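Supplied in structure tokens, the structure appears directly below.
In this view, the complex is presented without one of its protein chains, the others remaining in place.
Up next is subunit A:
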């Protein structure tokens, strides 16, 4: 087994970048994670000897860098506006409910054939726009839970947040996404 040449490592950059972007949904953070990965790879090529493929080896390093990046994104001071109350109260959705806690005028309606939307190209454009409206940390936790299928405990550990915080963020993601999709897609379907 020969060690990969520096140029060969750089050839994987695009692949790694797409991989990181898919998990982090943040271009700057993805770019940084990939640079850190390549740097670590160049410094520790001997770690490669035991591996069968350069791609697998690099992806392995990248996975660790992504976890670091996810933690940093969660602690980003610009995300502090997204306060999470420890008691799990999500008062930001209060306007949707009346004083007794029952649905107001924007109550969830019945969506006709939601599965059919998954086949519509336009639906995915709306879905992407609705996802982008979520605060970063909320979007990240939702993606880890629903797209990657991680258990809530794993997410909390990785991001170093409490289970309650995690649940509140997931609740917010679901409330916002369904509202946005109803306003911009399902509510408009005849």
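One rule holds in what follows: contacts are C-beta pairs under 8 Å (C-beta built on N, C-alpha and C of every residue); 3 or more make two chains touch, one makes a residue touch a chain; residues count from 1.
Methods note: contacts and distances are computed from a predicted model.
Its UniProt record calls the unshown chain "Putative zinc-finger", which is the correct pick from "Putative zinc-finger", "Acyl-CoA dehydrogenase", "ABC transporter ATP-binding protein" or "Peptide transport system permease protein sapB".
Remark: the residues of subunit A touching the chain excluded from display are 15, 18-19, 21-22, 88, 90, 93, 97, 100-103, 107-111, 114-115, 117-118, 124, 127, 131, 142-143, 145-149, 152, 166-167, 170-171, 174-175, 177-178, 181-182.
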